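Structure below; questions to follow.
Shown here: the complex without one of its protein chains, the others still in place.
After this line comes subunit A, so read on.
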Amino acid sequence: MSAVIPFPDAIIACNGLSKHFGGVRAFTDVAFQARRGEVTAVIGDNGAGKSTLIRCLVGVHVPDAGSIVFDGREHPFSNPDGARKAGIETVHQNLALIDELTVAQNLFLNRELVRRIGPFAFLDRKAMRREARSMLSRLSINVPSINQRVRRLSGGQRQAISICRAVGSGAKLVVMDEPTAALGVQETANVEALIRRLREQSVSVILVSHNFDQVRRLSDQIWVMRAGKMAATVRASETSGNELVALVTGAA
């Protein structure tokens, strides 16, 4: 599978990637790439290795073998901070927001705007609130107030805010691991609408999902993992739900 012809406009591309945990093989010799400005989905059954692959891309795990090229440069990220600095933002499934902080504080956590007065750096809270409002309105995200603690928000609103934070940081690539896994029907629809807006705005997104219908609705390119291998890749517009099921289960 490693002989995939690289897209000329790939934001991230990896080749021959392998990751083992002790004797357990998460995946071997995987090639994967995502085009700039597209939503790229990775699907697969539980244990197919998709989450581990994604964690390698965002620096949580270091692959045992293979190369990752991000934005035209070789990038062996050894930690999430390195990946973030290079421009990969991750929307975590659970590790998303700090409950006790406000919406605005969460949006700017660890990249706070400051005003320097002599040797001291003071938070520029007014600028952060202003920016937070415009970030949210750019993506048409509705929250009661940006000064509200995140604890009070619904699951869908929280997910929208974490996506907004990832996009608002000026990331070149936003990685979402099961963004709707814990959400109800209506909230899932809201987050899907948000992802569609990201696609309209040409944000590069990698989406990991269990939900084949969702993947066909949202993504441009779909990669299918099966038992630690990259089994296939198809254009979302040229495939059907049945074909995806067949690819994931290995019936094809």
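We take it that a contact is a pair of C-beta atoms (placed from the backbone, for glycine too) under 8 Å apart; a residue touches a chain by one contact, two chains touch by 3 or more; residues count from 1.
In this section, contacts and distances are computed from a predicted model.
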The chain not rendered here carries, per UniProt and among "ABC transporter permease", "Ferredoxin", "Dehydratase" or "Fe-S cluster assembly ATPase SufC", the name "ABC transporter permease"
Out of A:15, A:52 or A:190, the sole contact with the unshown chain comes from A:190
Of A:36, A:92 or A:130, which sits in contact with the chain we cannot see?
A:92
Given the contact definition stated above, which residue among A:135, A:160 or A:222 touches the chain not shown here?
A:160
Mind listing the subunit A residues that contact the chain we can't see here?
80-81, 84, 90, 92, 95-101, 105, 109-110, 112, 114, 120-123, 125, 140-145, 151, 156, 160, 186-187, 189-190, 193-194, 196-197
